[in-house]
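Working notes for the structure below.
Only a single protein chain was left out; the remaining protein chains are all shown in position.
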Amino acid sequence: MKLPVRVDENELAARLERFGIETPSWGYADTGTRFGKFLQDAAATTIDEKLADAATVHEYTGCCPSVAVHVLWDFVPGEDPPAVARKAAALGVRLGAINPNVFQDQCYKFGSVAHRDPEIRRRAVGHLLESIDIGQAVGSGLLSLWFADGTNYPGQASIRQRKRWFQDALRQVHEAMPDGMAMLVEYKPFEPAFYHTDIADWGMACAFARHAGPRAKVLVDTGHHLPGCNIEHIVAFLIDEGLLGGFHFNDRKYADDDLTMGSIDPYQLFRIFHEITAAEQEAGRDLDIAYMVDQSHNLKPKIEAMIQTVLTAQEHFAKALLVDHGLLATARQRDDVVLAEQVLRDAFATDVRPWLAEYRKARNLAPDPLAAYRDSGHTQRLAAERKGRKKDEGASYA
Amino acid sequence: MKLPVRVDENELAARLERFGIETPSWGYADTGTRFGKFLQDAAATTIDEKLADAATVHEYTGCCPSVAVHVLWDFVPGEDPPAVARKAAALGVRLGAINPNVFQDQCYKFGSVAHRDPEIRRRAVGHLLESIDIGQAVGSGLLSLWFADGTNYPGQASIRQRKRWFQDALRQVHEAMPDGMAMLVEYKPFEPAFYHTDIADWGMACAFARHAGPRAKVLVDTGHHLPGCNIEHIVAFLIDEGLLGGFHFNDRKYADDDLTMGSIDPYQLFRIFHEITAAEQEAGRDLDIAYMVDQSHNLKPKIEAMIQTVLTAQEHFAKALLVDHGLLATARQRDDVVLAEQVLRDAFATDVRPWLAEYRKARNLAPDPLAAYRDSGHTQRLAAERKGRKKDEGASYA
Amino acid sequence: MKLPVRVDENELAARLERFGIETPSWGYADTGTRFGKFLQDAAATTIDEKLADAATVHEYTGCCPSVAVHVLWDFVPGEDPPAVARKAAALGVRLGAINPNVFQDQCYKFGSVAHRDPEIRRRAVGHLLESIDIGQAVGSGLLSLWFADGTNYPGQASIRQRKRWFQDALRQVHEAMPDGMAMLVEYKPFEPAFYHTDIADWGMACAFARHAGPRAKVLVDTGHHLPGCNIEHIVAFLIDEGLLGGFHFNDRKYADDDLTMGSIDPYQLFRIFHEITAAEQEAGRDLDIAYMVDQSHNLKPKIEAMIQTVLTAQEHFAKALLVDHGLLATARQRDDVVLAEQVLRDAFATDVRPWLAEYRKARNLAPDPLAAYRDSGHTQRLAAERKGRKKDEGASYA
Partner (left out) sequence: MKLPVRVDENELAARLERFGIETPSWGYADTGTRFGKFLQDAAATTIDEKLADAATVHEYTGCCPSVAVHVLWDFVPGEDPPAVARKAAALGVRLGAINPNVFQDQCYKFGSVAHRDPEIRRRAVGHLLESIDIGQAVGSGLLSLWFADGTNYPGQASIRQRKRWFQDALRQVHEAMPDGMAMLVEYKPFEPAFYHTDIADWGMACAFARHAGPRAKVLVDTGHHLPGCNIEHIVAFLIDEGLLGGFHFNDRKYADDDLTMGSIDPYQLFRIFHEITAAEQEAGRDLDIAYMVDQSHNLKPKIEAMIQTVLTAQEHFAKALLVDHGLLATARQRDDVVLAEQVLRDAFATDVRPWLAEYRKARNLAPDPLAAYRDSGHTQRLAAERKGRKKDEGASYA
């Protein structure tokens, strides 16, 4: 296949080697909408199954060495967290970001660390502190925080009071983190809160991160923005402020649709990666960013969807690495808008799939991991094995 | 209290008398988001409880004589539908719109009447036909159709093929309806489908209604529009086309948030009502529109939230009836934008609550139904009675 | 270059031959925003210059044989329209859609065919009728109607009354059209009207087209939709209803940004073309659709931007022609969401630029028309020639 002549294929391959994508344990389980879940026989229900599935994705793609875990769903109280880490290791993956859960319990109906009841706030902070312990126990360096906190109706609570409770809680959690651990603060404009969400946008996440301490950074979930938002602009801005901590990747058309990465707007994904690779090119080193998937593919088979996502990420990261930075700089220096845009479009239009097939073959991977996985019959085997044990009924809206 | 002098208070009262609001059975049950449900002790679980709660709302407000029912959740297969109607009658309410459910079953994962499998399409149409039978059996004149049908990913299905399946199904259902029954076709831009929804907007609902037959009309759910959409424009347009069948009322800030009516944008609600009352004033008669509530107040207590909603509807309908149509016409005739707008603003700014208190007293209702209900201790009694029977666990996201 | 083996390259080339793109005369003139215009020395000011520029674009791309004209800006009152047509012919292009202007005159401040003053309505309709005459005189078969009509404030006018005036006007215009002429009805949600726009969405355009008569169709301007709108769904729906008349192509990120085609969301453009080519594949014939550009590239040089746009259109139409309809049907028949999506993605990911270069060479065109044009120095020559004659000052916001 032909890549633009000026691209150093060894450098390209080397950078891709260092481009690891973390998949989430909950991405292998059944999820749905408020109208119910459509269940899959092959979906995972236990942490063992989730880790096995994550390992399968890594086996086929070669670039998903870690698995984000969810404290409430993946660690049985009383059980030994290192045991989970050992299971992962045995499967060839390791545990990545620790995701606490302070939104599912009935006690969190009106908030967690911003609940008006100090008892609930203590309980929520307690869970966050336990999550740090789990993280240390399993050797994870990332505490990834998403809060559903917010209100549904005007007047329901004091926005400023809740802000201060958030600041207190995050400062407390930051203090408790060991040196090697970083905190990622995620933002989201709405859902499940429908009037105001306490951490609604990147500006608020930034403010909370700054109040918390130097190892707090911002987590960008690509689906958590209002319509029209220029996400790559936020990414570039955060890079320059030294506050970009990581991503939750997925795609969307309307709200937080949690579709698989790049399925709706692949050019946006390319542009986000371009902001990163351009900054890396200037800095002469990789940026320290956690690339994580967080999507809810409730119609697509779980492992297939995850492989598809990972390949999409690789493809678009590779395209971003094709951008001719020299020509781009020249075009910009001349205010040559057409040429500058064309440099990006040329990289995006380049079909990198044949090159990636070669790249994979050289690493003893299937040239087309999705086709290889589909041909393997693995999903069918999982379905047969796991089918009987399902007890979730898909729930009912009302 | 002072209403504008030119308003005929008797006419106002008479029109309000004819302004009935239907509440939905499922509005008394626990609902939630994909992240789970927050359960309420006092929420209804059986059809008996739902009818009782609807009757309570009617008892306090005096304007909610009917209850929309949901076939899957309210009618036990094999049970006698007229028995449900008799229970309602005994409680002082009647059954209203019949709402089929062709979205919850696992078989509807890829669609119902637009599923590619003819067997599923037949099953879905079968359920719609049964719903007509139930409607006839309980004396309902309205078949209210909402379809979750759609796709999540580009390419997933043929949009045009599915359109034709929809046309066929709705024509078939229309043919099966008895003379006195009308079909309402609801539209929604997204959720639970996230790439394309088969009936995505009012234009599509219109097209399907026209293809189905003369007794098919469009149902406007106020929360089912893209950001910025001018809903009152659609309402006015549908009135003029003779295709406005009814409403599902709720409010929203972001997506289909299903907040209680008027909680976010009360002026929009007023403007919607103004389009209706203005058309009625011109026509010299009431328009035949079904006013129904469909909201998901998962933080507010169910009955309280419903009473609050109903009072909001009454208040804003009354405000719309205060609009000075003569002065409005004069202002428009002069292109006097400021005056024309001021006519609407004056009506909206008028505090109709004191007058409504008098209006209610004259009808042996509490002047402030919400306060009266809250003082009654009814929710607390229901909570004590119903608490033990809950089995729903609130579900889990993953 | 490699195209997928199953593609018949002759058929592909033949279909591209029949894929003509009309460029607009006003796309060669200076345009701007309400904050002013940034002027270009090379921009066209007279109809002669605009036609010359359109001919240049056709010369380089080989697929832009016609030019949309704007009655107010391109035809001097009293002048002979056929003279303009002859000038075009002499340059190797022909006149395409006729675009009346009933929005610029001060008399249209409160509307044109929906103005409350019958005198203004008559004047507006009169201009539309004259536009038909011009169309006949110059041999155009398309009357392309965009109305700025609407209101800025609630209450300003009767929405339903204006709707009826619109119906009357369009019916009158339809009646006056000769047999071979079609009317395209464009819709737009907002701007310049900011509260309600009389033809706000495709559903309204459809209703007006049906009221007008059988030769009225809907014009889809890709930038005229609310955030999140699924445009390809509308396109598919209109095709099935027999009401898709044509396109105004441009791209957008926020509102009606009028950026060059495919610059923000190229995958959406591909999906729109896919709906068309899929319908053509089923029908076994080309659909009768007018493909027109309407964008406002106020930073990019005019001719360059237009060539870039045209190449983008060709590229994405070619990609759409690569879709494997057989495999897509198989995937859909199996509810194989991943495979069905993959069929679309594979076509989109294919780099068609090398094949298009060959295609062009075979037609005596430059393999890369944009590079060839940029190398030609033509813009610089135009700038030198046209510079002196500018009198527009770019205007001021206030």
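Each chain carries a letter (A, B and C) given by its place in the written order, and its residues are counted from 1.
Everything below uses one rule, namely that a residue touches a chain if its C-beta (ideal position, glycine included) is under 8 Å from a C-beta of that chain, and two chains touch if they have at least 3 such contacts.
Fair warning: this is a prediction, and the values are worked out from it, not measured in the lab.
Asks: Check the options B:R122, B:R164 or B:R353 and report the residue that touches the missing chain.
Replies: Result: among the candidates, B:R353 touches the missing chain.
Asks: Touching the hidden chain in the complete assembly: which of A:W26, A:Y60, A:F75 or A:Y195 does that?
Replies: Final answer for the missing-chain contact: A:Y195.
Asks: For the full complex, which residue in A:A340, A:L382 or A:A395 touches the chain that was left out?
Replies: Answer from the full complex: A:A340 touches the omitted chain.
Asks: Which of these, A:A236, A:L269, A:V293 or A:V352, touches the one chain of the complex that we don't see?
Replies: Candidates A:A236, A:L269, A:V293 or A:V352; residue touching the omitted chain: A:A236.
Asks: Among B:A305, B:V343, B:L365 or B:L382, which one is in touch with the chain left out?
Replies: B:A305
Asks: So which bits of subunit A touch the chain we can't see?
Replies: Residues 109-110, 116, 151-160, 163-164, 189-190, 195-196, 200-204, 206-207, 226-230, 232-233, 236-237, 239-241, 267, 271, 275, 278-279, 328, 331-333, 335, 337, 340-345 of subunit A touch the chain absent from view.
Asks: List the residues of subunit B that touch the chain left out of this view.
Replies: Listed in rising order, the touching residues are 227-228, 230, 253-254, 263-268, 299-301, 304-305, 308, 315, 337-339, 341-342, 348-351, 353, 370, 374.
Asks: Contact with the hidden chain only, please: which subunit C residues?
Replies: Considering the whole complex, subunit C reaches the absent chain at 26, 29-36, 38-39, 70, 73, 103-104, 106, 109-110, 148, 152-154, 156, 189-192, 194-195, 227, 252-255, 257-260, 263-264, 296, 298-300, 394-398.
Note that only the chains that are shown with their structure count from here on.
Asks: Roughly how far is subunit B from subunit C, centre to centre by C-alpha average, rounded to an integer in Å?
Replies: That gives a centre separation of 40 Å.
Asks: Report the inter-centroid distance (CA atoms only) between subunit A and subunit B in whole Å.
Replies: Going by mean C-alpha positions, subunit A sits 38 Å from subunit B.
Asks: Among the residues of subunit A, which are close enough to touch at least two other chains?
Replies: Subunit A, residues with two or more chain partners: 227, 253-254, 263-264, 299-300.
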